[in-house]
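Report on the following structure.
Not every chain is included here, but those present sit where they belong.
Residue numbering begins at 1 within each chain, and the chains themselves are lettered A and B in the order written.
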Amino acid sequence: MSDSTDLRIAVLGVGMMGADHVARITDRISGARVTVVNDYLTEKAEQVAATVPGARVVADPLDAIAADDVDAVVLATPGPTHEKQLLACLDAGKPVMCEKPLTTDAATSLEIVKREAQLGRKLIQVGFMRRFDAEYEQLKAALVAGELGQPLVMHCAHRNPGVPSYFDSAMIVKDSIVHEVDVTRFLFAEEITSVQIIRPTANTLSGSDLQDPQIAIFTTETGRHVDVEAFVTTGLAYEVRTEVVGELGSAMIGLDVGLVRKTRPGVWGGTITPDFRVRFGAAYDAEIQRWVHAVRSGAETGSYVDGPGAWDGYAAAAVCEAGVRSLETGERVAVDMVDRASVPGA
Amino acid sequence: MSDSTDLRIAVLGVGMMGADHVARITDRISGARVTVVNDYLTEKAEQVAATVPGARVVADPLDAIAADDVDAVVLATPGPTHEKQLLACLDAGKPVMCEKPLTTDAATSLEIVKREAQLGRKLIQVGFMRRFDAEYEQLKAALVAGELGQPLVMHCAHRNPGVPSYFDSAMIVKDSIVHEVDVTRFLFAEEITSVQIIRPTANTLSGSDLQDPQIAIFTTETGRHVDVEAFVTTGLAYEVRTEVVGELGSAMIGLDVGLVRKTRPGVWGGTITPDFRVRFGAAYDAEIQRWVHAVRSGAETGSYVDGPGAWDGYAAAAVCEAGVRSLETGERVAVDMVDRASVPGA
């Protein structure tokens, strides 16, 4: 994909999530660039646009959607504005990646579904990012491969260290538990037919009158049981744990140890990467990405290197030569290496 | 970084590693594109170049380095050619990211170091990718922060399921143990002064006469001890484990559980991400990268979506509405949702 075909994206809403998406598109992924930035706070939009060469601010979100230099839209605006903006994307025939929620209620969401269905092509993606998480992908793969047999039960825990002061008890359902709603639908590939929210003794240390924790219980079309502990004021860490129990075994993610399977009698097991390209794949990406950034800024900084240099290559060679000699004798061999100070500039 | 300033890269050598780098630059990272591909097998070069819009094949590696549309070079050619190609990069003043080894022996490596030092600017980076691995970065950070106190000892294990048939015993030193050479220098920030290779009973199942496993013992300038088990024919998996033992505690990576610290009396501990953007950062990247690819190929495939769509947003909204009602009563609430089949095209 050459730069001449880079996807030109308008990012609407550049609060924490939107600004992250701008940085992501600009600095970390391939094939796209942000051309238009919009926010109801103009100053914020200008601040973010200034970090992106070639990006401009457009004040009205609908103008941003309609702009000629916009091929696709990332929607990170507040939920209440989504309906209008999504309809504009559909009218313009432009693909849109919409942060959750789709809209603020089921009735308007259904209207959006219907409008897109009439178009005959899918333009809307919703930002349930867990479907792209490596551990959830492994869990889905284990299910699809039948490793767990027919799934029967799922246990979830979803804990946050804290929430903003405007968070209320209903938002724990709509903003937190909603992720487990999508995880249930993604993993079990069927709809949820009933919901129960149990209200345990509330955390008195939250400094609020939130009903927190909450226990959600879902029943699915075929009768599977899902329970979710949502606890958003733990004061500790962000923990997301999901365990599926099936007829042939169980598997859990989020235990800080990758996917853990229990599918053979008497044994629990994790996974080891079979290949260095898998184990160090992200390291290779980071190595090259950071080197590219270093080289591009090198004219200014004078440094074209972001990592080990020629000296490190030399030192490794000197040590390995000693190692190969020791391999013959089994005895200790001194490393023969010049003093770095003897090579000015090295 | 707009596409007009994309770094133009020549990739020399497109075997497994080089081809990976081409795909990485083209599909996964920002700010660079491959303009020139070179390999001593022309057919291979053409095959790889065909996957990159705008890339061309240049038959001679020195021509590729010198080309006007090349700002920087990735060197993934066989080791024996590195010396000549690195010198050409230095002469041309072009930054080069060189896969290990720098050159095939210490003497020529030292020549490279001296030539670069004379230039007065660092153009050469060596591909010791572990320095960019998240776990090694955490281990380095723990050391730098003094969490382990003065380091005294390091234990490493480096196991491969297998190696190519041309691998010999000296290559276990130069190709495998060399990574621990760099890890030692990276983590301890001092040089290795002696090496001993111990030869245990060899694996009779390797189908070769390799001396495998090998135990390498390094002593560093200040007397620290490092031992490395290199075992390249385990038949099992790729395992890289590193434990640093210091005056205040120890920390280990590669145990399939992230960084594990033992720095307080009676306690061992791992790390939990404090923030959903850390925990799901890679998922967000994948979500947007895959959506960009989907949208760009959408004209052909008719699909602009690579993930949850509008229906998934509607379903989540419907379940959450039931949840909010249950939150008031604590009782089970049926989810009110239209039948998907009633919305053709949804």
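One rule holds for everything that comes next: a residue touches a chain if its C-beta (ideal position, glycine included) is under 8 Å from a C-beta of that chain, and two chains touch if they have at least 3 such contacts.
Just so it is clear, the structure is predicted and the values come from calculations on it, not from any experiment.
All protein chains share one sequence; of the complete assembly in this entry, 2 are displayed, while the total copy number is 4.
Assume only the chains that are shown with their structure count from here on.
Between the Cα centres of chain A and chain B there is a gap of 19 Å.
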